[in-house]
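Pasting a structure below so you can have a look.
In this view, the complex is presented without one of its protein chains, the others remaining in place.
Take a look at chain A:
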Amino acid sequence: MSYAGYGRPALKSSVDVQLQTAFSDGNWNSVIRLADKRAKSLKDPYYEAIKICAESQLDGVAEKCAVLVAIDELAKQKTVPDIDTLELYEWAAGDFLDEDIDYADTLGPLRVKWAKANPKNTLAVECLQACLDHWDLVSAQQIATALDKAYLGSGDRRYMFWSISLTYLLSVSPQCSDTSRKVYSLLVLKQLERAAAITEDSPKVESTDRGLLNDEEIMLYYRVLLAHGTKEDFLKRIQSPRLGALSQLKEGHKALFWESLGTLESWAEWDLIYDLCLKAFRLGLNGTTPTFFVCDWRVWKSFVAAASKAADPDSALREVQSILKEFLAIDTKGAESIKKNLMLALLEITFRLPITTSGSDVGKKGLTPRVIQIGLFLDQYFERLSAFDDLKDHVADLTFEEAKVFMEDVVPKILDGKPDKPKQVILTSLKCKLQYLLTTCPQTLSHHPSVVDGQKQDKPYRCRFCSHLTSLPCEYCLKQIILEAATTHKQISADKELINAIPRLDKDPRLDLSLVIGTSLLKLSALPPNASGVTPPAMRDTNPGLLLQGIVVLEAQLRETPSDSGIRLLLVQLHLLIGCASYAHQLWVPMDVKRTIQDALSPLFFDRISSISPGLFQGSHPLMEPLRSYYSNSLRDNCPLRIWDAFSAGSYAGILRMSEYDDTLRRSCTLMMTLVEERRATRAFGGKIDTDIEAHQLTASITDGTKFLNKTDYGSFSNLESFHGPPIQDFIRVGPELSDERARLSYVSEQFFDILAFKPPKDYKPAKTNEAAIRDRNYILECLAHQSNSLTNVLHQPKTASLLTSSELSYFTTLSLLSAALLTSISTTRADPAPKSLSLLTASIRSSLTSLRTTYLTTSPLQTSATYFSLSNMHMLAHTRDTAVAVKHAAAFVLALHERELARDRSGKSALHKDVVAEMKALESVASKTLAETKSHVQKLKESLGESGWLDNMLGWVFGEGDETEGEPFRRAVSDILGGTYGAEEWAGKVLESWREGVKGWGMVRWE
């Protein structure tokens, strides 16, 4: 099929020039006139189609819709449609497709009809492509099957694999009915089994055979086998001589081997894993494959794990060790990462063996082979940036005795062996990181009795390193670590030789030292990891001075190394935590998070942003525009982006993965966050929301059963925490991360607001007003019932509370109660008995609102510290406001409906029950009071921030004035590296400015 300009289909060449010209010029009135004339004179229905097509380009609704009627009529006919007519209709109906008419019910089957009748026509492939473009898998599968049959014996294997791929996609798609699913699953498996048998049984598979020939076809087979076959079949095939994992390795394809390891691990098939890995490594050693072909860390890890689970683990691990040594003896030709993998595998083996002490130094209890091996690795790789990440899990796994020997004997010995100053400071900074890591490991603490000599003890542990009583982590050790790191930092800055050497190093060691100091200060400030209900009290329980000092240290380092995204990300989150959203935005922008990486990275700044600083949405550029455009562009069509490329190129495994990726992107938590944050901000400023969330193009595939996926990428965070506890982001994020539950609650809440905001168009004048009113009321009841159920279901799930901040929990709970209250209110007319449940619901709503209000508003912002806590918790203020607004709007909605019913039905029978009216008025009054108080709180915050002395106060906090830690050596050491108050003044100014900007934004929020 050819296309003329503007994506218009080209008319048949038999069409006269006059009509062709009018069509290509878009001169629609002429096209209509000429086509009508030709249709009458030539009696050719094609001209009628041209006329309908031209009419669809006019402004009138009837003309535009004529094409839909024509398509419908065409679909009813039993004859094979004319392909050019189809093409014209598909173009003309473009705006209606998938919204007003379902492609799979109309044009898809017409395309199938044509393709089945003309399978060898080249246009049949275009019919397939058209169906794929609209992700009509049912039609596409039928066309592909017709093509496969038509070309059977032609040697063109493409159609066979298109048919198989589409049958598989259909078998796992919601487009397939449950009964058909079984048939398609069986069909696709049988087709591939047949192809696999041809490959296994033939001495040589020709490119014209219907066997499995290349890696993409083989991977497709295994994917289908995993989905629809049995475990036994998979196990048999993976070891088979032609299609097995090892055979594929010999052909130079390692994807099957790689992926099968994961599957076998999930089935605990350790003996088979061991056998496959052993043979795969032998293939490299004997030269059948490139030597280091499978020397990936993942393969070694599986191999070692399988060896440790063997019947005789000692001898299996010894065998692994011996293979490793064979590889280590071979020159990696500059591929350091391969050599490092080998060294790490050696280390991994040591950790799988029982802990024994080294025979060479029996005097030291902790000097085990594990410690020695870590030491050997450290000695070789300490200069590499990845050294800490490579070792951290192993170090965190050491017993206390081992850790003690490692830190007190092994590391100092390695340090002594490095006379080179730059190497010494690199190692010292790594040592500080390891010391910090150990403070996050519970084995470094012992339990201390909660009562000693009748006295209740505050500290539940005794640190086994320093013997001080402590909680987790050990405060004394953290202070010592800060001291050592700050001393080393100062030493580097004062040493010209070291400063000159820094450009030659992988990284400025001061970056790591600052990270250790900053993170230690955050921990000393008692910042807890995020969990439900802790947000407001947590900030109040933290020591602001230590928290702010931690931020200042990291900030100072970022000035020196602005391209370090690890520290920058920490600072973005920390500034959001203390309510400096505009400054966090300034830190965020240089990272240039754009296009494809937005889905994974944007939550690091944008999640909850409307609740922290709605003012950011008032800037000259729409804040969420890049994110919105990204999703609109990537998900514009129903079909996965670039899927036809994969079909054309024969990337069959790719087709499945691209389809899966598209599916995950459509139900991304970040996508929902994008929509919800923008809507909340728009509502905060009294703006108009254009589209109901349910009708939004980006939520088209969201159903009640959709599970939202959080794909936030924390990979770049500088994380010094051990696996024993939460990662650093859990300490510094404003509340729990994105989740399916929060996305669902947010989505339904927005639906609730859409119902409250609904107003019929002004020109909508139904002829039968009574019937229309009843219909509207029923529709509202139906929506409310659905929303109430959805909210309640999610809120009642046991883990939901832990996935929300306390204010979010109150907000969503109130909305759930409100939807139930509205449901009762609207369904209770004056004639009905008084609704008993309503007063319970409204009492709960009032109590929820009061609880939010009192938690946030009880502190007076006129005290500096209280202002700081308020500014650090605008998230709660936002939810107090949003909850109050929801209550107010809901009550107003019910009262307005009551008024409308009174006006419509003079008998008063349709009006709402008087108790309902009274309850709603009471709710409205409570909500108004809350809004007034919240507004006044913001005003007080503004006044407080306008007072003088703020900078001094902040600097006082940062440097511990009046603090219990004031004068402690670690505070002095930190102050020294910051250059005293002078070094923090600029930052303090930015923070203050950011708070003022934030509060100014809040000043523009509507409080009604």
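Heads up, the rule we're going with is that a residue touches a chain if its C-beta (ideal position, glycine included) is under 8 Å from a C-beta of that chain, and two chains touch if they have at least 3 such contacts; residues count from 1.
In this text, contacts and distances are computed from a predicted model.
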{"item": "Options \"Acyl-CoA N-acyltransferase\", \"Ubiquitin-conjugating enzyme E2 27\", \"Heat shock 70 kDa protein 14\" or \"Dynein regulatory complex protein 11\": UniProt name of the undisplayed chain", "value": "\"Acyl-CoA N-acyltransferase\""}
{"item": "Touch criterion as defined above, residue of A:80, A:268, A:328 or A:385 at the omitted chain", "value": "A:385"}
{"item": "Option from A:278, A:415, A:600 or A:892 whose C-beta touches the chain left out", "value": "A:600"}
{"item": "Contact partner of the left-out chain, one of A:149, A:194, A:559 or A:642", "value": "A:642"}
{"item": "Residues belonging to chain A that touch the chain removed from view", "value": "216, 252, 254-255, 258, 296-299, 301, 332, 334-338, 340-341, 344, 384-386, 389-390, 506-507, 563, 565, 591-597, 599-601, 630, 633-634, 640-643, 645-646, 648-649, 651, 653-654, 657-658, 660-661, 664, 711, 713, 715-716"}
